[in-house]
Every structure is written in C-alpha cells, then in structure tokens.
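In what follows, a structure is listed as structure tokens, so that the remarks can point back to it.
Every protein chain but one is kept in place in this view of the complex.
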Amino acid sequence: MPGLTLENVTKQFGSFTAVDKVDLSVPHGTFVCLLGPSGCGKTTLMRMIAGLDLPTSGGIRLDGADITQVPTHKRDLGMVFQSLALFPHLTVGENIAYSLRIRGIGKEEQRKRVDELLSMIHLQGFGDRPVGKLSGGQRQRVAIARALAISPRLFLLDEPLSALDAKLREAMQVELRQLQQQLGITTIVVTHDQREAMTMADTVVVMNGGRIRQAAPPVDIYRRPADAFVADFIGSTNLVDFTVDSAGRVVVLGTTVEGLAAPTGVASGVLSVRPEDLELTAPGNGALAGVVTFLRDLGGTVETFVEVGGRQLVAVSMPHARPDVTVGQPVGVRLRPEACVVLKS
Amino acid sequence: MNTFLQRCYFALFGLFLAMPLIVVAGVSVNEKQTLAFPPQGFSLSWYGEIFANPEWRSALIASLTLAALSAALALIIALPLAWFLWRRHAPWANVFQLLGIAPFTLPPVITALGFLTFWATTGFYGQPATAVISHAIFFVTLPLVTLSLGFSSIDRSLVEAAATMGADDRTVFRTVVLPLIRPYLVSGYAFAFVLSLNEYIVAYMTVGFTLETLPIKIFNALRYGYTPTMASVTILFVVVAATIFGLVARFGDLPKLLGAMSSRE
Partner (left out) sequence: MRREPPQKLADYGPLVFPAGMLIVFFVVPFATMIAVSFFRRDPAGFYTPDFVFDNYARFLSLFFGKVLGFSLFLAIAVAICCVVLAVPFTYLLARTRRKTQVLWLVALLSVLSLSEVIIGFAWSTLFSRTAGITNLFVALGLMSEAVALNPSFGAVLTAMVYQALPYTVLVLYPALVRLDPTLTEAARTLGASPLRAFFTVVVPALRNTILATLIMVFIFALGSYLLPQILGRPQHWTLSVLITDQAIYQSNMPFAAAMAVFLVLVTLALVALTVYAGRKGEAA
C-alpha cells in the first residue's frame, strides 16, 4: 500500500513512555498534522518517522517496505526543523543544493534545480546570499526548498512556523498547503497550533500522553470530537455533565434538553457544546436558567459568560446578533440539540 | 564608575604590563653591546643578529619547528577526542578529557619531571621527537578546550538535517561539522603554537642538553652574560604572539573563546 503506515509504534526513554502503541496510516499524497500539547509525543513520533530516533517496539512501513531500522540518510526524506537548521557556513543556494551534492548530482543539474526551487519560493537571485542575512520568512522558505530539493518520499515539518510572527505564520500556512497540493507530496507537520492544523491538514491527528486521541479531517475533529480532551483542546467548548432520565431524555444541570437522545446504554456522561451553539433567550420555557457574569466584546465576536447551576458557560455570537443583556441579568440558555456531542467518558 | 578614574586605572594596568617590554624594546636598539636604557644610539642590528648569528638562527628554527609540530600533534590528539565526547554519550570517556586538561593544570615542573623520568627510563632521552611529543601532551589542553567549546556551539539539529538529506556520519563530519569547527581548530592550534614557542621547562628537561630552543638559548645567554640579541628576540616573541592572537581575534570570536557567552552584544 502506498503511503506511510505506523504499526503499534512505542518509544520509551527510560521508564517514561513518550509514544504509546501508536497506529496510523497516512495515504500517499495526504497532508497530516500531528497536533497536541507539548510533551504529548508528537515530536518523538515524527523523529521516529525520520529515523532520528528508533522505536522501542513496533514497525514503520513506507510504500510497503519496512523502514523501521533504515538509517535516516537512506530514507529519502525532506525535513524542516523547528530551528530550521540552515547550514550557517553555506549560502542559500548551497543549502538548497546540499542533498543533491550528497547524492553526487552534477553541478549543472544542481544549479538548474536550485533555480527552480528558488523561483518556487519566490526568492530568485538569492542563491549566493549567506543564510544569516535573510529575514525570518525568507529563511523559512529556504528551509522548505532545501527539504524539497530531491522530491522526497516524505515531507516532514517539525513546528516549522513557530518562529514567525502571527501574520506571517498565517500566510505561510496557506502557502505551504498550496505547495503541498501542487506537488502532491505526502506531508506530515508537527504543531501545537490548532489553527495551523485546521488550515493545512487533510487529517488532523490529536495526541496526548503518547497516544492518538483522534485522527480525522479538521471539521470532524471540531464538530465530532472523540473525547473531552479533543473537544477541549480544539477550539473552546462547554463541557457539561449530563444524566439520562427514565424516559431516555438527556438532563443537563437539572433541565431536560429537548430533541437530544443519549446513545442506548449510556446513563450519564459529558456533553460538549461549542460556544456558537449556545443560544441566549428569555428565562424559562425549558431553557437552562442562568445569570450573565461577564461580557467580552472582541469586535468580530461577542462572548457572553453565563453562570448556570454553579457552572460557567460561554456563548459566542456575531456582532449583528449581539444579545441584549447586561451583567447580572437572568437569562435562559438553550443548547442546540444537533450540535451537542456525547463524549466517551 | 567615574570614567576618568577608570581610564587612569586602565592606563596604570597597561603601563605595568607594558613597562618591562618598553625597556627591553629600548635596550634592543642600543648601538653597542651595552645594557642601557634609554638606548645609546639607534640600531636594528640586534634584530638582524637573530637571523645572521648561526646559534640564534638555529635556536629560532628549532623553536619554530617544535612549535609547529607539537601544536599539530596536539590538535590531532584533541580533535577526535573532542568529537567523540560531543557525538557520543559515554560518561566514562570524560576521564580522557580530564587527562587532557591535567598536564596543563599541574605546576609545569611536575609534568616536565614526569617526561624526564619517562624518557630517561625508556632510553629516548635527548631525542628531538621527545620534545615534540612532550609539548603536544603538555599543550593538548588548549585545542581540547577550544574544540569542546566549538563543538558545543554547533546546533545538533544541523547534523540531523544533514542526515535527513542523505548524508551519512562521515559525510556529515566532512560537510557540516568540519567547516563549522574550523575557526576553533585554527585558534586551538594558534594557542598551542604560541605557548610551545615560549615554553622553557619541559623543553629543557627533555632536550635541554641536545637541542637549544629560543627560550633555552635566552636562559643560557642570561647565565653567561648579556647580549642585546636577547632583547631583540624578546620583542620578536611579543610581536609574534600579539600578531597571532590579533589574527585569532580578527577572524574568530576571542571573547567567546575566552568564556563570554554570545558573539553579539
């Protein structure tokens, strides 16, 4: 099967398990983001894919061949490091040509390929400059071009954009995604920035504690989080406990949510509702009864904090639908039943 | 602190360091073979004497040869050791780091006596090669320290990046590590070279009776009377040392080599 497959991959450092029995399949040509908080094992997982660390157990296959024990330099990879790792003693052109030079490719062909890559990253004519003289964004592009010089079988990026400022980062995310689609190259990015993951990936792999919590397309990750960790880590959400009454209806904070049925056999659990799926209404009429505690107007959106039965819930609305409430005012909160996700506990 | 006071302090400090050298420089240009300051007349002939007089010339050549060879040998010992300690995780190998630093840390007379007993016992006493080896071991500390510093300043992700691009260990060393370590190699060599050039006791205890290096020659000359050539050689040495360290500073990062943290302020 073309693509990358991880089977039961585990990595232990002493008694600490950094990556715990991970199974993952990355079909050829897809863009995968490994997403999670620091220390979740995403970087270790990528280092094992690159061969920079060897798994304690488990196997890694690339296009059907077992590469678990293949040394890094024989894997035909392109990797962008968090520090970028541009060679300070080489020029921009020499950096990009490095993997070609290692493979003994002719000078003329090297030059042609470097020119091609420089124009791909919009840095024509920069070939002879020392890398130290480039701006952050330019260095970023050079690192990407360098990794792509040999048309690698896998394109790996470890927190590639973390050093850039917010604006530049967003622009680069779009650029990177377009580049990947244009080249059709299997790409894996490690990031702790969920916006970055949502922007670029075909599949987002959320990790925590060395395990994969969910691997799914971005929209599913957001709309259908697999568990409380994913729901909470991706965007912001309201997590509320629920019970199921004798009629099979879901009861939240003492109030029955109309139109929402719990899966059979579930007596209680946690419900995730995104802030944009909370509706503020007049009290009563089957809505949860609460009191407004704080209003945050961010210009683009308005966040209303409501205390319901000792729990803080957040509702988000667009400015044109700004709720007409003030702090201290009693309000009703309605959960949109189709947007509620019942989570595994 | 008060800038004026600071200037005065620096000036006094500088004067203390420079004063003996100023006097020696003055003495070295005396016209006649007299030890007089201020100099009587002006002549550079005592500088010519270093190269013209066969005894001084051969001492100069012996010193330069010894310094060039022993510094090279010290570098050849230090480079693989420093590389190994940087590349591998082997705590026990730090013993060799310690062994590399010890000869230079102990009072030199001890290291010198160690060599003397060793060469005498093994029967090589007095052979020129023993001085080269002894100096190389004595000064291996300097390239070892500069190279360890150099390796620690290499971002390890550069090595990983090279590996992902297809370079094996040997290629990484040749194309990434070696070019980055080069300034430290040069400065390590320069330090060892200059100190070997000036070293007296180890050279004296190993080859003192068979080979005259410049410091030995100066000391012997000092015991048997005075000649202004001693002064001109002294100045020559100061100039050589200042030039070499000046070059290290020009092409390398001297404050960093000596322990300051970053190259940028």
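Annotations
We just call them A and B in the order they show up, numbering each chain from 1.
Keep in mind that, in the parts below, a contact is a pair of C-beta atoms (placed from the backbone, for glycine too) under 8 Å apart; a residue touches a chain by one contact, two chains touch by 3 or more.
Quantities reported herein were computed from a predicted structural model and do not represent experimental measurements.
If you put the hidden chain back, the residue from B:A62, B:V159 or B:L211 that touches it is B:V159. Looking at B:L44, B:I61 or B:A120, the residue that reaches the missing chain in the full complex is B:A120. One chain is missing from the display, and on chain B it is touched by residues 1-2, 6, 9-10, 13-14, 16-17, 19-21, 23-24, 26-27, 34-38, 76-78, 80-81, 83-84, 86-90, 93, 96, 99-100, 102-103, 105-110, 112-118, 120-121, 133-134, 136-137, 140, 156-157, 159-160, 163, 194-195, 197-201, 204-205, 208, 214-216, 218-219, 222, 230-231, 234, 237-238, 241-242, 245-246, 249, 254-255, 258-261, 265.
As a working rule, only the chains that are shown with their structure count from here on.
Those residues of chain B that touch chain A in the shared complex are 155, 157-158, 160-168, 171, 175-176, 179-180.
For chain A in complex with chain B, the residues that touch the partner chain are 50-52, 71-79, 81-83, 85, 87-89, 98-99, 101-103, 146-147, 149-150, 156.
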